[in-house]
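Shown below is the structure under consideration.
One protein chain is absent from this view; the other protein chains keep their places.
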Amino acid sequence: MLLVEDLHKSFEDFTAVDGANLQVRQGELVAVIGPNGAGKTTLFNLITGHLKADRGRIRFLDREINRMAAHEICRQGIARSFQIANIFHRLSVFRNVQVSVLSQKKLSRSLFRPAQTLVVEETRRILESVGLLGKQLDIAGSLSHGDKRILEIAIALGNEPQLLILDEPTAGMSPEETASTMELVKRLARDQGLTILFCEHDMDVVFDVATHIMVMQHGRTLIQGTPEEVRRNATVQDAYLGGA
Amino acid sequence: MESYVTVSGLISQFLVGLSRAMILFIVSSGLSFILGVLRVPNVAHGSLYMIGAFVAHTLAMAAGGGAAGFWLALVLAPTAVALISLAAERLLFCHLYEREHLMLLLFTFALALILGDLTKITWGADYRSLVAPPFLQGSVMVLGTPFPRYNLFLLAVGPVVALGLWLFSNKTKVGKIARAAAVDREMVGAIGINVGRVFAFAFVLGCFLAGLGGALVSPTVSITLGMDHTIIIEAFLIVTIGGLGNMWGALAGSLIFGVSQSMGILLWPQFAIVFPYLAVVIILTLKPTGLLKSVW
Amino acid sequence: MTRSLILSRSSFGWSAALLLVLLLVPAWAGRFTIYILAFVFVMALLAMSLNLLVGHGGIYQFHHAAFYGVGAYTAGLIAAKTAWPVWVGFCAGPLMAAAAGWVIGLFCVRLNKLYFGMLQISLGSLIWIIALRWYSLTAGDDGIHGIRMPELLSGSVTIYYFLLAVVTVCLLSLYLVYKSPFGVTLRAIRDNPQRCEAVGINVRRHQLLAIIIATFFAGVAGVLFVVLEGSIFPDMLFWVLSLEILIMCLLGGWFTFFGPVVGAAIMVTLRTFVGSVTEYWTMVLGIVLILLIFFLPEGIMGINFRNWSRRRSRRAAARAAEDTDAAG
Amino acid sequence: MLEVQGIHTYYGLSHILFDVSLRVEAGQVVCLLGRNGAGKTTTLKSIMGLAPPARGRIRFNQRDVTGWPPYRMARQGAGFVPDNRRIFADLTVGENLEIAARQGPGAEKWDRERVYDLFPALRAMDRRRGGLLSGGEQKMLAIARALMTNPQFLLLDEPTEGLAPLLVKSLGERIRKLKELGLTVLLAEQNLRFTLGLSDYGYIIDNGRICHHGRVAELVNDPQVRKICGI
Partner (left out) sequence: MKKERFFSVGQLLMWAGCLLAVVMPAAAEARDIKVGIVDTYSGPAAVFGNDALNGFKLAVNEINKQGVLGGKIVFTTRDEQFKVDIGLNVAKELVLKENVDVLVGTINSGASMAISEAVAKKEKIPFIVWTAKSENITGKAGHRYVFSTAENTAMAGKSAAVAFAKKPFKKFWIAGDDYEYGHAIADAIWRNLKKIKPEVEAIGRTWWKPGEPDLIPYLTAIQAAKPDCIIFATGGVSMANVLKAIKTTGMENKIPAWIHTATDHSVLKPLGMNAPEGVMGTIQYHYYYPETPANKKFVADFQAAYGNPPGFPAFNAYTTAQLIAGAYRKAGKIDKEKFIDAMEGLKVDTPVGKVEMRACDHQAVYPMFLGTTKISQEFGGAIAADIITLQGDEVMPTCEEIAEARKQK
């Protein structure tokens, strides 16, 4: 489904991604792990078109997406959440999700229909599926941190993606929130047949949820494989899992 | 239709453009400095320029109108403007730095309105004119065309101001702190520097330059109400094409503005007015964030 | 049913009451009140059209007056220089303004914030220069005055009702745009353009569309000015006017729908009435603005929302905010 | 030296810190552990005055410093090293240090030479622009810059973030050395291993609340703490 080959990206003075490879197949739940600064977020930004790669290929559903703008890539069926809560702070929770549903339905340039009557059901369904329905009228900026992160995912879901990319979905969440968020992620994969690519620090979570794991260090892919393969790999043990 | 373009005419016109650019540079570098360090689009800058000119006139007249009066005015008028801006900063401005740009724009506009009317109340509506000291009057021959001495003086002052600004921002601690504050004001506070003071200082320095521009320009024009209108839009366009907050950008922008205007006059006098605007359009179309690196 | 969906009950009530009052004004008010109200309508529409960009789109449209001028000049020139019926000009004005908005927008949407604004000022000033310099067509800085309007639009009361009708229709359209998916998306772009791209929204194209809509309505305002005054002159395209209407938006409350109308009314009232008491009305305006910035940072309509939220529960406040956000 | 009593901090409308309290005694290295977004940075910023708390008290050097602006904190002897380094990119390394130089209350008199002795790699880059340094070098510069203010108390926010293991190790040694020189340190980290050998006492912060605290050796064996810290 998604194939990343030999991707490179450097900024003014340092190389963030230096030969990353990644493969995501239909229906998989792929986790990208690696220490802080390993280039995970940059990799995601490259895939979703928020950054342009210097070198390398990104293919999605057998189409080159390297050169596409972010909004075009989204149209191909890739939606994402961001590491820091990246929501529409002045709009209500309902509106936040509605914006993306409208975009998906190609209604965002519709001028003379009241938005209140459009895609209400879809939006409510998404809010319900992530458990934010009760807060739909709150202003997004006033939500708690955990709810903002959930809202992030809900916005991404509005795009009815085939591939959902989550950048540290549980960062800053309490253990209970983390658990319920990962439960949500699993449920999304199971019930909606979503393919999910995410990065995460919590190893328990990763090994619990992911079907495949890709390990990054210094912008390079160390290994990609099943959790078992990764756990057995000596380099990974040394570099990241810290022997724990 | 008729062309009287000669080499010497071209050169003298170019020089005239350069000297005009010097005034523009002095004013817009102050604007740029404020934009860079404080992130404030200071619409009141033009009013301070106007006040600089009026104060220069008053001082020069009070000192008898001679050469000494002129030099006195050149030093004291910008200082007076700096004091006015200090008051505005400490009383009003310092409470507003965290607001949106549009709100700051609105605030400085309000300030410009008030300063404009205060100027009218203080000085009245009469035209005023300042006289350059005798040795800067009249013209000298440059390549066969007369070239005003005062403009030669401006050509000398411009680089001095540029050099002074460069020395200030690269060789003095305050200058370095101001550059640092332009990038990261919070961190400047965290290393023990009173950012409020730095901002006040930067604002006052920028306004000092506006006043200096006003004092310098006064021997070449009539000092009137409404001087602020023309300069402010030009200054803003200049700092934009140069790159917001970049002092060298202000210099580049001023040169482009001054020279394109004066050369335009020679080549196509009827439409000289469009050249600076066209220059802005072309530059921003090609380089959307201005010629040089912006701190924004 | 649909109405209650589009307009919340309270804002519908207020709007209806206001409209009713405005409809009855000519019955008791003096001729000058009628005239100045009509003038406020024009300014209000102009400010509202700008606020679609500034307040709701986060787009720094610094030279909006250029399009107001284009609309007015198109209508005025067609009425003064051709034998066509004025209605042709009335339709052509907004369209020309929108076309100019489209062309200038194409250049500008690639730029951000202040750069956008400055490029826009330059391009708008080029239009201003055309109006100022093309003597044979535009009569230069004197402008063209005494443009004849059809009999239908001769009396000041008929003009008042005509303007009221057109402005009401325009504000209603703007309101629909505002409540439409496009309006919601536009506010989302204002809040977070990057996230918008990530949900598949072509940000630049939306901004361009917003500019076209806004400049269209600015053109309508220009046409209405010609109807009201029978004059066109280059000041209408000068950047100072642009700054004034920007201030109307900020003054009234740029995050609200109705704010710019309030701002326009205040600005016009201030300059007509304070101007007749003191020579220094600009200073009064300056002081009013500074007080506003310090005490009402979200504009006059912004205060409404803040009072509400203090009185009611958080949820209700949020609902009110949604309402303000969408309705004002 | 530092006492934080029940602070609550907001960013705009979002409530970040809930009733956070902690103590740092003079001469100690205290660590604040937690993962990304747990509230470590906000805690440090609240102490420093960059994100003043809405409620609660902060005492520093026997004074109530709640609501003080950052520059007064710095003058009182607090040195701040932010997590994202925040080097003044347009200034050279030397200038970065120069503008920070200040006669602080710290016992050690730091100047450019002494700082370069501690971080010899920086000496060679004196005239290089800060923005051109690598991540590790910027980290060093950020610490060096804080030292130039002659602090008694250093707030270190995630010094190991994004550093190669070798660099992490040498950084640990520098911090130990600073401790030997009598500096008090509050260290925010998510890397538990790094803090193990360094600190005397630890606080675990999660979701904006302090959930555990104790001697680091004890903390490291607490399964819940291990889970929170991602071990």
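The chains carry the letters A, B, C and D, assigned in the order they are written, with residues numbered from 1 in each.
Note that a residue touches a chain if its C-beta (ideal position, glycine included) is under 8 Å from a C-beta of that chain, and two chains touch if they have at least 3 such contacts.
No experiment lies behind these values; they were computed from the predicted model shown.
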item: In the full complex, displayed partners of the excluded chain; value: B, C
item: Candidate in contact with the missing chain, chosen from C:Gly143, C:Pro181, C:Gly259 or C:Gly286; value: C:Gly143
item: Touching the absent chain when the full complex is considered, from B:Leu102, B:Val217 or B:Ile283; value: B:Val217
item: Hidden-chain contact residue, picked from the options C:Ala44, C:Leu153 or C:Met236; value: C:Met236
item: Residues belonging to chain C that touch the chain removed from view; value: 30-32, 35-36, 39, 132-133, 135, 139-143, 145-146, 225, 229-231, 233, 235-236, 268-269, 271-273, 275-277, 279, 281-282
item: Absent chain, residues of chain B that touch it; value: 1-2, 4, 6, 8-9, 12-13, 16-17, 20, 23, 65, 116-117, 120, 124-129, 131, 137-139, 145-148, 150-151, 217, 219-222, 224-227, 229-231, 261-262, 265-266, 269-270, 272-273
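Assume only the chains that are shown with their structure count from here on.
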item: By number of C-beta contact pairs, the top two chains; value: A-C
item: Longest centre-to-centre distance from chain B, chain (CA-based); value: A
item: Whole-Å gap separating chain A and chain C, where each centre is the average of the chain's CA atoms; value: 41
item: Whole-Å separation of chain centres (CA-atom averages), chain B against chain C; value: 33
item: Sites on chain A at which at least two other chains make contact; value: 89, 139, 142
item: Chain-level touch network, classified as line, ring, star, complete or other; value: ring
item: Chain B to chain D touching residues, read off their complex; value: 173, 176-177, 179-180, 182-184, 186-196, 295
item: For the chain C and chain A complex, residues of the former touching the latter; value: 2, 5-6, 173, 176-177, 179-185, 187-188, 190-192, 194-203, 205-206, 209, 213, 255, 314-315, 318-319, 321-322, 325
item: Chain C residues touching chain B - in the complex, by the definition given at the top; value: 54, 60, 107, 110-115, 118-119, 121-123, 125-126, 129, 133, 239-240, 243, 246-247, 250, 254, 280, 282-283, 285-287, 289-290, 293-294, 297
